[in-house]
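Heads up, one of the protein chains got dropped from this complex, but the rest are sitting where they should.
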Amino acid sequence: MLPRLLAGPPLAAGAESLDDHRRRLGAMPRSADPRTIIDTLTASGLLGRGGAGFPVGRKWATVAERAAGTAVVLANGAEGEPLSAKDRTLMATRPQLVLDGAVLAADAVGAERIVLYVGSEHLAARTALERALAERRAGRGSGRDLPISLVAAPPTYVAGEESAAVHFVNDGDGRPTGTRPRPYERGVDGRATLVQNVESLAQAALIARFGEAWYREPGGASTRGTALVTVGTAAGRGVTEIAIGTTVAGLAEAAKVTTDVRAVLLGGYFGGWLSAGEARDLPLDPVAMRTAGSAFGCGVVSFLAADACGVEATARIIDYMAGQSAAQCGPCVFGLRAIADATARIAGGTAVADDLARITRWSGQLAGRGACRHPDGAVGLMQSALRVFADEFALHQRTRRCPVARAHSRAA
Amino acid sequence: MPAPSEPVGIVIDRIRCDGHGMCAELLPELIELDDWGYPIVHGTTVPGDLGEHARRAVAACPVLALRLRPVPRATMPAPAATRVPASTSGG
Partner (left out) sequence: MSEQVLWFASRGSGIVSLVLSSAVVCLGLLTVVRWQRPGWPRFLTVELHRRVALLSIVFLAIHIVTAILDPYTALGVLAAVVPLASSYRPVAVALGVISVDLTIALIATSLLRERIGQRTWRAVHWLAYGAWPLAVLHGLTAGTDAVAPWMLAIEGLCVLAVGGVLAWRISAGRQRRAALPAVVAASSIVGSPASGRTR
């Protein structure tokens, strides 16, 4: 499959300049009615790439209804998910495409301001976007006068959540604010705000140039288009673009994953585990994955090698998630910490009698009881781990030893 | 607050909630406390005979974390088939 978002110079070459970008892709089309792109996006079936997978056309239409010319576009490049690297890679290598998408969105929804919300730890992405903005301002821009500012997002897991992003831009406080009002109603500066992932904006910019039929050429049975995924192994992470519907096995082969795989973590810390057998032929397609009890999420595909322990990996993830709680809601603060501590004890061989039963009970109680979905994601991951690694958990709890470590030390 | 005759659901502001637990004391049929004293709400609507108790639970909350929200009649699901068994501990 020919790459689309990542077409052009190799990623290692760094940020593509404005001139190269224009030469390669042509100028952004100017439309008499900037809102026609909304219908095009709806027809394309483009889904948001921030994790929720909400239809992009519908989202822009909702904001456009409320905008009255004073809306704000917040390009979300916070990427607080530790296993994901696609957004920072996209911003660092194709910043002009991201800016194209942001300006396109601003015209379509009637916004008068753009905020680029980029994780403060993503230095290459920030530099690339700053330079890209400078290139546009140096007279080689499209001549539009939209103020575009770059805000460094706090390096936390929840900072990329919609209400947290708006909260930080408004008040310097990166904590989610609960459900009311939602950003599309009242967001940055009290205006209707479109919070859109940077990959979604980049995809929109390509669709504006080449049309929805072009976008829909590659793809899977239920969902069309391409998507960026972050492939993770013990050796490291790599970002690649796939046709939606590529199977996990197909991706593993293309990414040259050679180790024996025990399980796959899909969707990031907010997603869930599947055993290697379950995952092998699963199409990386939001609809198919939801049917299989999984989720495409932000496109993370992490392979757990057969000589690694799923209990330990899960303990580390849950400990991180507990520490990343915004500490606003009791169930999340206390519940995740209790689950994390008990899982750590089980992983470390110091489990007390009821630990496994309590983890199971607590995990069933936390969903929906926080102001944001952080606890839901964490317990979703925990419950998938309890299912996929059921045997390992039971053995850890009962024998206080890691069956994987023993198996491999015996084989050595 | 919604009018007494409307079907209502309980909404908790999770950030405001500080685990005082009075809601569970006053509406034990629908609210129980987790291991740390924070409320778990069972069922999406308050059955008619518990309406007054729900109102009292909302009024009692020292941090105004509870709210009653009208539930449209057309989409109202059947009241929770199982209620939380009455707690025998002192609470």
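By written order: A and B. Residues from 1 in each chain.
Note that a contact is a pair of C-beta atoms (placed from the backbone, for glycine too) under 8 Å apart; a residue touches a chain by one contact, two chains touch by 3 or more.
For clarity, every value in this text was computed on a predicted model and none was experimentally measured.
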{"item": "Selected from A:20, A:112, A:130 or A:307 as touching the chain missing from the view", "value": "A:130"}
{"item": "Listed residues A:333, A:347 or A:378, member touching the removed chain", "value": "A:333"}
{"item": "Chain not shown: contacting residue from A:5, A:132 or A:158", "value": "A:158"}
{"item": "Options B:22, B:40 or B:71, residue touching the unrepresented chain", "value": "B:22"}
{"item": "Interface residues of chain B (partner: the chain not displayed)", "value": "1, 16, 20-22, 25-26, 60, 62-64, 90-91"}
{"item": "Chain A residues that touch the omitted chain in the full complex", "value": "120, 130, 149-154, 156, 158-159, 168, 172-175, 322-327, 333-334, 337"}
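To be clear about the criterion, only the chains that are shown with their structure count from here on.
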{"item": "Distance from chain B to chain A - Cα centre to Cα centre, in angstrom", "value": "35"}
{"item": "Of all residues in chain A, those that touch chain B in their complex", "value": "177-178, 328-331, 334-335, 338, 362, 365, 369-371"}
{"item": "Of chain B, residues touching chain A in the complex", "value": "13-15, 17-19, 34-38, 40"}
